[in-house]
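Only one protein chain is missing from this complex, and each of the others stays in its spot.
As written, the chain order gives the labels A, B and C, with residue 1 at the start of each chain.
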Amino acid sequence: MTMVNGYEQSDREEKIDILNLESLEGRAKEIIPTGGFGYIVGGSEDEWTLKKNRDAFHHRQIAPKALSGMENPDLSTNVFGIPLKTPVMMAPTAAQGLAHSQGEKDTAKGVAAVGGLMAQSTYSSTSIADTAAAADGAPQFFQLYMSKDWSFNESLLDEAKEAGVKAIILTVDATVDGYREADIINDFAFPIPMANLTKFSEGDGQGKGIEEIYASAAQNIKPEDVRRIAEYTDLPVIVKGIQTPEDAIRAIDAGAAGIYVSNHGGRQLNGGPASFDVLESISKAVNGQVPIIFDSGVRRGSDVFKALASGADLVAFGRPVIYGLALGGAQGVQAVFDHIDHELEIVMQLAGTKTIEDVKKTHLLDIKY
Amino acid sequence: MTMVNGYEQSDREEKIDILNLESLEGRAKEIIPTGGFGYIVGGSEDEWTLKKNRDAFHHRQIAPKALSGMENPDLSTNVFGIPLKTPVMMAPTAAQGLAHSQGEKDTAKGVAAVGGLMAQSTYSSTSIADTAAAADGAPQFFQLYMSKDWSFNESLLDEAKEAGVKAIILTVDATVDGYREADIINDFAFPIPMANLTKFSEGDGQGKGIEEIYASAAQNIKPEDVRRIAEYTDLPVIVKGIQTPEDAIRAIDAGAAGIYVSNHGGRQLNGGPASFDVLESISKAVNGQVPIIFDSGVRRGSDVFKALASGADLVAFGRPVIYGLALGGAQGVQAVFDHIDHELEIVMQLAGTKTIEDVKKTHLLDIKY
Amino acid sequence: MTMVNGYEQSDREEKIDILNLESLEGRAKEIIPTGGFGYIVGGSEDEWTLKKNRDAFHHRQIAPKALSGMENPDLSTNVFGIPLKTPVMMAPTAAQGLAHSQGEKDTAKGVAAVGGLMAQSTYSSTSIADTAAAADGAPQFFQLYMSKDWSFNESLLDEAKEAGVKAIILTVDATVDGYREADIINDFAFPIPMANLTKFSEGDGQGKGIEEIYASAAQNIKPEDVRRIAEYTDLPVIVKGIQTPEDAIRAIDAGAAGIYVSNHGGRQLNGGPASFDVLESISKAVNGQVPIIFDSGVRRGSDVFKALASGADLVAFGRPVIYGLALGGAQGVQAVFDHIDHELEIVMQLAGTKTIEDVKKTHLLDIKY
Partner (left out) sequence: MTMVNGYEQSDREEKIDILNLESLEGRAKEIIPTGGFGYIVGGSEDEWTLKKNRDAFHHRQIAPKALSGMENPDLSTNVFGIPLKTPVMMAPTAAQGLAHSQGEKDTAKGVAAVGGLMAQSTYSSTSIADTAAAADGAPQFFQLYMSKDWSFNESLLDEAKEAGVKAIILTVDATVDGYREADIINDFAFPIPMANLTKFSEGDGQGKGIEEIYASAAQNIKPEDVRRIAEYTDLPVIVKGIQTPEDAIRAIDAGAAGIYVSNHGGRQLNGGPASFDVLESISKAVNGQVPIIFDSGVRRGSDVFKALASGADLVAFGRPVIYGLALGGAQGVQAVFDHIDHELEIVMQLAGTKTIEDVKKTHLLDIKY
């Protein structure tokens, strides 16, 4: 354990055995301090949307495929022109130092080891450059929480571009902090600085709650901001936090090069729909104009399959990776991806889908349970 | 504590911390005597309708709004020509002396402090004049349980008008007491007099059960009574206890200036629908002819949002306020309103709705969960 | 307690307090011996249909009625030309000596005291004549489990007619015993003779299980049997155990003067629908040609209301009455009817229905919960 400002960070670097990703939560809870764990695991209000994010995958079912004449399913894909060995990517997730002393650097290493894609968060514990360096050339995106201070945005975007990120993810569903009760119960303030905020006039986030940090960011985000960031960076801008077809179209009209369907893992607007339940309608509206990334509730290979079959091009998750990070560092992260890839591979074989493209063409059932 | 007729009334006057309104019930249970608490918390029969009042809010979902280009949502509204700082109002709730020695006077103070609207109940522990005085000029409505004795009704209406109330709420869903098992289990009789009943020939309610008190009121309430009260008072009459479009139309035809959609918090007709589930159909039938007030089951900012988006102009609640009253007096009441307003503000920001009018124009999803 | 063949019969004769009918089950369990209680309470297989009988009442909802201009609801009705003070009747229920030493005689007294209707079972513990005498002129029906031996049927029907019963209920849903696990677990055999079976060549039922007793009855019941019984007795024949419109029509075509919609309280065909869920479709098919009796799952006044509003003319129940019988004899039976009538009266008032005819014309909601 590494002790920072009275907060005990894991510094494990070891292989971990994984039965399933759901079971990691309980194991991680034993080693991540209460405040940090509550911040990671929690959702907003009574967590109804958080719970429905999981249940929703049962709303559609995968039919096994008989006599498919295939074997050795292939998980590789290519999205935004980037070749990847797995369609499962690391969602942008803040403050990974809460889980491990190496924070995003270890996550980046683990993701790189599986040939996957990682998105850095604005609120990372490690700097853009350090996290990028840890990936050793593997592809990364940078997620932007837009500041009210445009010069600060430019500074972050400059650094991200310098670090070679392939795209900017603009988060638009967090213009105010969701009402997260775990943070209130724990009176949680970040014990660890956020590396990218050291340039902020207000400081580095340390000692602040997430509500306060979000308040420093822009509440008012407009369509023009999408184009402005795209033009400034000359990188694809992916708009994250889309839950309706209308918003997807507006984002594309504003210049979005990708749509990221997410309800922030149930951490923002409680009382909204499960993210999976809105994916297909958004996908139909987007109609292939730009790639779609999906997250919120993904824990199983079958979840990944269902999301791809409902219109996603990439499927992201955060919490399970953070738990793997806490439990084993970069090797833990790698194990989490290896595990979900293994489950996905089984499902692909049983569903008779040789490639990710085959999965995307699969018709799911929608029996009501 | 203040001891009245062997009943221990809270007399706390202090700030209270609130995690969420659901959690107030357990805290209040510790300080309100069993009989009084059972009267407040209970519903009728096996409380199926009471439970469904809460669940029903999940039947419709709020879609978060991306790139909305807004900030600083504004909760103020204007209903019945009355400017209000919040669309959440205090429902008419009987016998608040069960929760606090200052009863409705403290509630009135708390509601006034947040710029809200309060409805006094016929069965208040404090008099119309005293409760009105405590509000210090803030707007109030008066709720009438019609007596069989018309001269008594006139006397109450005179006093209400004298006190400056802005409207009369005529309750029509309690022509007999719902079968409330908690009151039977506790053999509950009111330990504290009802100030407005001192004029009743039958006495002031003290020592009686609610069933007996309702029996003194009119069972037979007709459309003509609406007009009669309106003409007598020259005030808007709002008919409370509407659960069908047909009844709403009949009430309007009878002269109602407002429709109050409520199932009395699940305390009257068990086996009826959840109040939220019938709101939209009523709203469509009313079609803007008169304002609509909604209650029954509201505990979250997202509930308020959903009710407004389903046709309500004002959203009322009672039990949580009573719990706040018990826990902190006027300051407790204020804290309850501040809390739900805070949750509502977050939801409004995330849903991209700047004003209450924007909320009312929002289209909810209706995914089946 | 009265001890008969090692079986302890209640012989209480006293007033009982009732909170609700559901709670009687637990109270009765304390005084009825295990084997007898298991026989009374149990359903078939895993009791899925038994449970759904209760849940089904939530599938339709009663809308409260505002400004109805009524008071003092009237529960009296007239079915089969018989004036009754309540639409709730005593279902034919076997072997009431399991619950009380006075058996059906006390039940008959209690039902008579409330001005209701009782149906005697073929498998009664007391004789047709004795049970009829106890009713002191109040109306009764006689339920027939048809024997393979027609002369035995004639003997029972003669006795019933002699006793003045107003109609014959022919049970057709028990041509074999449902697979009732409680009886198997308890290795239950009737400790008390069935008075009507003493004429049977095979004996009086004592020491046999219900499976064996049913096996002595006819398995093969045909439409012609309905007419044969009607012609023999010149009494109305009501066919009990109908769950589909097709069967109702066939029974009427066979000469049935009434349709009894029931799934035998979940004791026969498990995996079938809840009885309430099929009532309306049957009522539509019957279309007023003959009266409809309904049972299976009724415990609340609101259940009675919903059944009447879905097409029933009379609503029957058995188990709660048996529990009342065990707890208080004839007075216990009376209390059970008084209680459900009281709940029904409240519901009728709140739903704005002055008479049973008004209830029957009420349109229920069918919101999905």
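Going forward, a contact is a pair of C-beta atoms (placed from the backbone, for glycine too) under 8 Å apart; a residue touches a chain by one contact, two chains touch by 3 or more.
Since we're looking at a predicted model, the values are computed, not measured.
Participant: Where does the absent chain touch, in terms of which shown chains it meets?
Facilitator: Per the contact definition above, the missing chain touches A, C.
Participant: Who touches the missing chain here, C:Gln268, C:Ser302, C:Gln331 or C:Gln349?
Facilitator: Only one listed residue reaches the unshown chain, and that is C:Gln268.
Participant: Pick out which of C:Gly241, C:Gly258, C:Gly297 or C:Gly352 touches the chain that's been left out of the picture.
Facilitator: From the options C:Gly241, C:Gly258, C:Gly297 or C:Gly352, the contact with the absent chain belongs to C:Gly241.
Participant: Provide the residue numbers of chain A that touch the chain removed from this figure.
Facilitator: Counting only chain A, the missing chain is touched by 19-20, 22, 57-58, 61-72, 300-303, 305-306, 342-343, 345-347, 349-351, 365, 367-369.
Participant: Pick out the residues on chain C that sit against the missing chain.
Facilitator: 45-46, 48, 52, 55, 172-173, 175-179, 181, 184-185, 219-223, 225-226, 239, 241-244, 247, 250-251, 254, 263, 268-274, 277-278, 368
Methods note: only the chains that are shown with their structure count from here on.
Participant: Starting at chain A, what is the smallest number of hops through touching chains needed to reach chain C?
Facilitator: The least step count works out to 2.
Participant: Could you report, rounded to a multiple of 5°, the rotation needed to superpose chain A's C-alpha atoms on chain B?
Facilitator: Rounded to 5 degrees, the superposing rotation is 90 degrees.
Participant: Distance-wise, how many Å sit between the C-alpha centres of chain A and chain C, to the nearest whole number?
Facilitator: 60
Participant: Which positions in chain B touch two or more other chains at once?
Facilitator: Chain B, residues with two or more chain partners: 368.
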